[in-house]
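All protein chains but one are shown at their positions in the complex.
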Amino acid sequence: MMVMTAEQAVTWVEKTNALIQSNKEYLTELDQAIGDGDHGLNMSRGFQEAEAKVSSSEYETVGGVFKDTATVLMSKIGGASGPLYGTAFLKMSMFLRDKPSVTQADFAEAVEEALNGMKQRGKAEQGEKTMIDVWHPVADFLKNGQNVNAGKLVEVAEQAMEGTKDTVATKGRAAYLQDRSKGHIDPGSTSSFYLFQALADVWEEGE
Amino acid sequence: MMVMTAEQAVTWVEKTNALIQSNKEYLTELDQAIGDGDHGLNMSRGFQEAEAKVSSSEYETVGGVFKDTATVLMSKIGGASGPLYGTAFLKMSMFLRDKPSVTQADFAEAVEEALNGMKQRGKAEQGEKTMIDVWHPVADFLKNGQNVNAGKLVEVAEQAMEGTKDTVATKGRAAYLQDRSKGHIDPGSTSSFYLFQALADVWEEGE
Amino acid sequence: MKKVINNPEDVVREMLEGMTLAYPEQVRNLEDTTVLVRKDAPVAGKVAIVSGGGSGHEPAHAGYIGRGMLDAAVAGEMFTSPTPDQVIEAIRAVDSGQGVFLVIKNYTGDVMNFEMAREMAEAEGISVEQVVVNDDVAVEDSSFTTGRRGIAGTVFVHKIAGAKAAAGGSLKEVKEAAEKVVANTRSMGVALSPCTIPGAGKPNFQLEDDEMEVGIGIHGEPGTKREKIAPADDIAEELLQKVLEDSVDFDKSEVAVMVNGLGATPESELFIVNRYIHSKLREKSINVTHTFVGEYMTSLEMAGFSITLMKVDEEIKQLLDAEAVAPAFHR
Partner (left out) sequence: MKKVINNPEDVVREMLEGMTLAYPEQVRNLEDTTVLVRKDAPVAGKVAIVSGGGSGHEPAHAGYIGRGMLDAAVAGEMFTSPTPDQVIEAIRAVDSGQGVFLVIKNYTGDVMNFEMAREMAEAEGISVEQVVVNDDVAVEDSSFTTGRRGIAGTVFVHKIAGAKAAAGGSLKEVKEAAEKVVANTRSMGVALSPCTIPGAGKPNFQLEDDEMEVGIGIHGEPGTKREKIAPADDIAEELLQKVLEDSVDFDKSEVAVMVNGLGATPESELFIVNRYIHSKLREKSINVTHTFVGEYMTSLEMAGFSITLMKVDEEIKQLLDAEAVAPAFHR
């Protein structure tokens, strides 16, 4: 059973940012194939600022870290990913509120809330070749409770991301390409994969 | 001693046109190096129409052929070369007027008139890397009287054209390039060379 | 990538500074934002019109700020929808109490960011309405997907909504007029060359010397298909066909035409396309009442163009003719 501290929440944002910065070009390339080629730029701009914010602030709660993260992402990213990641962190922060300690169950429910918020904001369901395709199985996996470990988390997220390759997009810019969207991994799913990879890292370090 | 008939004047225009059409791209390339890259297009448009006009009309005099040629060139070429070639043929036609037969001396004087008209119109002197650099020595050569033959004419015109390669332009578009204009043959001198090459051809056939 | 820029990250800010310096009598930049508003905003007694979106479409959207058109334009990063905090600044700055009307192009990002701002504004007690423009017939409309994109037809929405507001129309009336435009406007575009986002460093796709990308949007994204390049008349015919075949019944109607350059296409070529469109529409007894040829909604330095047809009635014609005084649109 894992618990998340405010400090770990900050580390999560930092590690996510590190992954995004070093994969900035790759994210952009993925978006060039089936979108408008700015996903790497968007994520890099947003997480750079989010990490700057949370690294330089003091937090008592995980909710507090997520709230600031949400605000920065929402006001720095723009595009489709800004409101979606912003909503995700906002919903998590709202659910966790001032909880002094976050249990695994809390966290699983928070992610579920995030997923629902994103689905509503983006009017997207699973299988439409968006980041939802990663968040959905990850939320299910976390809810599951038993056998939740870092390695498994990465596996679930990675598989889900890879899975977007074979689908035809019906939401987001890739939908304009119709059948031509097939054969390419969804960029937003990839950035979401980095987010959960970073989370797994945080967990591993915490063990 | 050569004489020029109206029929030969028409042939001159036809032969000039043939040379220009088959060297259209080359003229354009020359103009691309130190001008705006339209000289081949301009000359081809003008002489195409001039030949169409004179080939389909009946003429009593050389002057009549030149007058029509002048009018067509003036109204179809444009740019720098239009008024210059137009002026050349106009001045020749004015000098030759209704002369029923044109002697070599007449023709030499007509070319001298053409040269003066062009110099005045273009405000250019010999040595400024323009078509004047070909017309000037040709006019001098024709005035000379003795030893005027087709082979010599081509030689004089060709040498003059080649000579423009080493000079720096002070008139026409090439002048904007200043020193960079050196090392390139002047396009207008080249089209003028074709004109005199065609003339030499007419003479040779007439022998 | 060859661009006349300094740092890629500074492009939008420096562009907005340059715009504000160019039109000091017409626009002002809300401090610390990417929002330009009418110099005299808020205009008392008038519904305010706010548009915006990613940058890279200049003169859209700030070029349409002015009497009879927009009250504010919100600029995002290149090809990236602006964030809700920027949009709400615009809404606050231009509301005169008569409400604010948002013109949104149909992209997931734009819709989400503008709607979030709208929710915040409404929570503050500002009346907000909106229209989502989706004129691009290259993409099939469907309630299961994102649907059609908003492209150059958006400028017609700016014009009509702006004129309606200037004429004293209520928020509801402005919305109705804008919806009429959206319902009657269809567009389609083609690219002869791609474009490059400054920060990305390379274009989204490559085209061979004899290829064109048909059904292109305005974000440098690939189109719906790739074809061999054809004579102007054939390209225009292909686009026109798709526009006419779509869901608006243009038969025997009156239309406004827009031939919009995407960035690098010489105006002479746009006029050649315009010539074809006019002659073809005449053949079909479709009467062209207004024509707009130029760069209205660009995609950075992309070569190509889009055509837009808006079916007009008496009201729309009158609103099209109404005064508009914006840097990029005069009437």
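We call the chains A, B and C, going by the order they appear; numbering starts again at 1 in every chain.
Here is the rule we use: contacts are C-beta pairs under 8 Å (C-beta built on N, C-alpha and C of every residue); 3 or more make two chains touch, one makes a residue touch a chain.
Predicted model, so just to flag it, every value in this text is computed and none were measured.
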**OP:** Report, in label order, the displayed chains that the undisplayed chain touches.
**Re:** B, C
Subject >> Per the touch definition above, residue among B:D38, B:E51 or B:D133 touching the missing chain >> reply: B:D38
Original post:
Tell me, which residues in chain C touch the chain that this view leaves out?
Top reply: 1-7, 11-12, 14-19, 21-23, 55-56, 58-59, 63, 192-193, 209-210, 212, 229, 231-233, 235, 263-275, 278, 288, 291-293, 295, 298, 300-301, 303-305, 330
Original post:
List the chain B residues touching the unshown chain?
Top reply: 28, 32-38, 40-42, 45, 74-84, 121-122, 170-173, 175-178, 180
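To be clear about the criterion, only the chains that are shown with their structure count from here on.
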**OP:** Can you check how far apart chain A and chain C are, centre to centre, with Cα atoms defining each centre and the answer in Å?
**Re:** 32
**OP:** Mind checking the centre-to-centre distance between chain B and chain C? Centres are C-alpha means, answer in whole Å.
**Re:** 54
